[in-house]
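All protein chains but one are shown in place.
What follows is subunit A.
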């Protein structure tokens, strides 16, 4: 017979009347949480003879793992690439606001910047768990400066760099530190990139290919050296060509090692990628699709004109233009908008749409044992949604951190 001893005296919460995303399906099951983690109720029943202390009635809502945004440059007037007097405060503000979009973990992203910015910001932004104060920071995403001049996009040309000192030395000199860095986007065609990619991958830092003119073989070699992500597929890279698919060809490449998956970021705001292109990518490689917002400072601000740094931006609906022009200045869609748009544009299932924002980014970052799933033992970072995939409530470590 099972033992009568209790493993823990911590209170147990049982979410009832809900549909949970488990084993890639929405199932009518209760969700049990103790000490911030998903609990196995069968084990609790037979081993500990335990039961719930508290029940939360979800009124038929969907419970999905909290969303993870691996590319977000700021929002609500905050720009992560600015070394303001209150870097931490800025990150914290965004972290708090994105709870409303169902995001429970994120990578504050820095675009190409001069070394002093990296030194200042990286000293302030630390990996830390989320909670009522805001979504958790899993580390920073450094998008640049080791990128291609031709594909710099909106990045400032004067701060682009190459691996002229041989590789890692350039990195350390530019960034100052690799502590609290979760991801680096670079262009693999830059000479000496191989050692950098290998070294970063060995340190557990995700290497992403982007802002690059690499051809498919260069991209494949980078993957073999350890690269595992593509930054905003289609944007800032060579277009797909049937005799050299370039980086886009990684989605169906047969040179990717068997035990590895190449993930790719998609900004599914209906603006940055044509829906047909989104569908081609999704159908070619559905399990690698990672939804990202790539949100800029203007995300979350009301429609109208805003002065952000040296620029004046005009927000009209989901479009952010350089004021007075029709030039897009970045994306302002929120993660939950991206999930809804992705589902509608691709015709995918609810489960696939939710996994693209939770399971896949967790797998990309190598943390799917504790994030991005509702498996027993995983962190209880949850998002409660209605059938139209609107966020109704957000939980971190089993604690409610936002409710509509």
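Going forward, a contact is a pair of C-beta atoms (placed from the backbone, for glycine too) under 8 Å apart; a residue touches a chain by one contact, two chains touch by 3 or more; residues count from 1.
Just so we're on the same page, contacts and distances are computed from a predicted model.
Going by its UniProt record, the hidden chain of the complex is named "Glucosamine-6-phosphate isomerase" among "Calcineurin B homologous protein 3", "MMS19 nucleotide excision repair protein", "Glucosamine-6-phosphate isomerase" or "NADPH-dependent FMN and FAD-containing oxidoreductase". When the omitted chain is restored, the residue from A:41, A:167 or A:372 that touches it is A:41.
Which of A:49, A:133 or A:386 touches the hidden chain is settled by the complete complex: it is A:49. One chain of the complex is left out; on subunit A, the residues touching it are 1-2, 4, 30, 40-43, 45-46, 48-51.
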